[in-house]
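With one protein chain held back, the other chains of the complex are shown just where they sit.
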Amino acid sequence: MSPRIKRFFGGLLRVVVLTLFLLAVVLPIYWMAITSFKTNPEIINAQRLTYWPEIFTTENYIALFRLFNYGELLKNSLVVSASTGICVTLLSILGGYGLARYKFRGKDAMLLFFLVTQMIPGILVIIPLYVILSQMGLINTHVGLFIYYLIANLPFCVITMRSFFERIPYSLEEAARVDGCTKYQSLWRIVLPIMFPGIVAVFVFAFIGAWNELIAGTIFISTAEKWTIPVGLKSLIGKYNVQWGVLMAGGVLALLPTAIMFACMQKFVVEGLTAGAVKE
Amino acid sequence: MKKRLLCTLMTALLALFVFSGCAATRPAQQEEATPAKDSSSAEEAAGTETEESAAAAAGEISLRFIDVSPSPARQEYFTSIFQNFEKETGISVAYESVPWDEAANKLTVLGAANQLPDVMTTWAGWLGQFTSANWVLPIDSYIAGTEDQYTEVVTKITWKSEQELYGGIYTVPDGMMVKGVYVRKDWAEEAGLDLDPDAGWTYEEYFDAVRRMTDTAQKRYGISYRGARGAFDPLLVYLEGFNGGKLYADDGSILINSGECLEGFKTWTGIYMDGYAPKDSVNWGFTEMVDNFTGGLTATLINDSEVAPTCQENMEDGSWMVMPMPKSIDGKIYNTVNAPYSYSISTHSQNPDAAWLLIEFLTRPDNNIEYCRMGGLIPIKKDVANDPTYGEDGPYSAFVKQLNDPGLVVPCAFGPFDFTDMHQGMLHEEVQKYLLGQQDAETALNNICDELEARMKQYLEDNSGSAVEQPKSLS
Partner (left out) sequence: MFKLILYLLGLAVIVALAIKLMGPRLNNRTKMGLEPYLFILPVLTLLVLLFGYPLLNSFIMAFENYKLTAPNDIYFNGADNFKKLFSDRDIGLVIKNSFIYVITAVSGQFLLGMTLALALRKKFPGRGLYQSIVFLPWAFSAFVIGIMFRWSFNGEYGVVNDLLLKLGAIKEQIAWLGTPGLSLLVVILAMIWMGVPFFAIMYLAALQSIPADIYEAADIDGCGVIRKFFLITIPYIKPTIIMTLLLRTIWIFNSFDLIVVITGGGPASSSQTLPSYMYTRAFASYDFGLASALGILLIAMLGLYSVVFLSATKYNKAGDF
């Protein structure tokens, strides 16, 4: 087969694969979105399934804001997730750099310890942490929740950050030192700018980790004004009755901030994360 | 040498902190075992005196209240009620809430951390655990002298049952619920069935109706069959009907594994096996059951009065009706009566008297009727039980009639012992295995019965002087 034909089939295959993936992602999201515009009786109607609402209504979205205080939920989620993202990123830069650049004997043990923290079932951590936080008076505060999200997302982000650092050859920093920079200046001026895409990626992962978490949100927060979005959505599932339309509307809206962040981030991660391929 | 010294030093420090860490939690657990039980006896007057004495003592008391089934309507209701309460007594109340699905876990964590709020809304099924873990305060002394204000359902059934099971009264119901059978009136008429709520029906007639209303060509099934968690609850009531409402004999041996009951078990599950329920329903929980009835897939649904508002919202008037629970072979209606979210006082409360004042306020007739109307419940105080909302024409009439029926018998619960793990597991899983053909009916029923019997006998042994619960009725 000539190279031309090979390339043609290769391209065709790519298009097919990309289309399939797109459909697999878009169809469920479409289904969710379309449901959020239906009235509840139409949604649970067992006799007929409609692919486009018979009665197109925005009542679910209105109810979401008026009755269920979505604005408040949104604000809470943003505050907690943003602070988690920022702190986790900062700490991972420090930790990742330290782990990447320094050699010491306990390195493997440390890695294993980080992994073990991921293996502990969440509930076994949450209960003792609840006791500690309540002694510190941090229950029903966003600070308490933030602390949990911090330690929950830190191990993965540190490991990831470390790998990004390792792709950047030390010679870059050495060159900067030769030019007269101190260690911190070389870190700040040379390394971090190259690392920027990686930093953004880690921030987004940490943000999403906090944004979508449910269990700690219910345990550490007691009053409804301080709920985050997932907890608020969960309250739509009552003992006998599920407000499907409002639930789907809430799910769709909860998607928007993260979707926007993804849109921005993917540009960096994909096009920019060639830091390690810097040629010398 | 230096390194080894450092190592041992580190290990010693680590060990020290392990033990101090453990010690920190242990005493806390034991402290809660001595709750404010003593103070409750001193304030007997509180129940009869008005709020004036309380206001004098209130000063700066603030209470925590947790709602285990929040919704915008409930939140609004409670917030305004608490404001009124504060105006009258000067005690402020903080409204906490947790979504129903997470409520059990949240209370577990709070309990383990000795942080339960002053007043909790409790589901009756948790009482067994709460009492053994010593998390709720007995309120007999608070109630003493005021029993007359409450309907007979509350005094003769709820409270009597609590006394028998747990040795004291622990909750004040927020409203009463009783089960009924929601039926598609239009399908029944089409099938030529004549259903009269006043006359009632027997289980045979009920099963017959289910069969006749099933029409798979039109995508109609006779019953919202409950296959997942809670599957054994209605089945238990049905089987207990063969034994006068009893589950155990006086010595603790179980009664529902008799030949007659085995046949009943097969009849009940036969409804599913013979295709009168959707195949999926072997794993249906509450949500699917209700959704499928209101969505037009099934013809009947056994459920509490709480579902009535949902039906009103999502279904056309006139398409549905409520029948009382079927009568058993002895002509009596066996039905469970309970309150969805009873009020209880936790043993972690620093102000149990103030907490009682709040409960009293919430259950005052004028407040209670408003609450019940909102939630589709039957009021607990005599003064308002005859409110027009619950009159003949409303959907609640079938429920109210059952509550006033002398032929109503409340069968026994699973037992005073902790059965949560069974309820989360084997009670429905054994039945599912039978429905899926993985084991036969006798094995399924025996597995469940053997375990229940073992636990009951163990309980009787451990608690000498206790007796097996008896069925209750109003007469």
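In order of appearance the chains are A and B, and numbering begins at 1 in each one.
Here is the rule we go by: a contact is a pair of C-beta atoms (placed from the backbone, for glycine too) under 8 Å apart; a residue touches a chain by one contact, two chains touch by 3 or more.
The shown structure was predicted, so the numbers you read here are calculated from the model rather than taken from an experiment.
Per the touch definition above, the residue from B:285, B:365, B:394 or B:407 contacting the chain not shown is B:285. Seen from chain A, the chain kept out of the figure touches residues 6, 10, 14, 17-18, 21-22, 24-26, 28-29, 31-32, 44-46, 49, 91-92, 94-95, 97-99, 101-106, 110, 112-125, 127-129, 132, 135-136, 147, 150-151, 154-156, 158-160, 162-163, 166-167, 170, 183, 201, 208, 211-215, 229-230, 233-234, 237, 244, 247-248, 251, 254-255, 258-259, 262-263, 266-267, 269-271, 273-277, 279.
Although one chain is not drawn, its touching partners on chain B can still be listed: residues 3, 6-7, 9-10, 13-14, 16-18, 20-22, 24-26, 29-30, 32-33, 104-105, 108, 111-112, 129, 132-134, 219, 227-229, 278-285, 288, 292, 295, 297, 418, 420-421, 424-425, 428-429, 432-433, 435-436, 438.
Everything below uses one rule, namely that only the chains that are shown with their structure count from here on.
Centroids of chain A and chain B (each the mean of its C-alpha atoms) stand 39 Å apart.
Across the complex, chain A is touched by residues 25, 28, 66, 69-72, 75, 94-102, 105-106, 109, 112-113, 115, 219, 286-287, 290-292, 294-297, 303-304, 306-307, 310, 313-315, 340 of chain B. Taken in their complex, chain A has these residues touching chain B: 40-41, 44-47, 67-68, 123, 126-128, 130-131, 134, 139-140, 215, 218-219, 222-224, 231, 234-235, 237-242.
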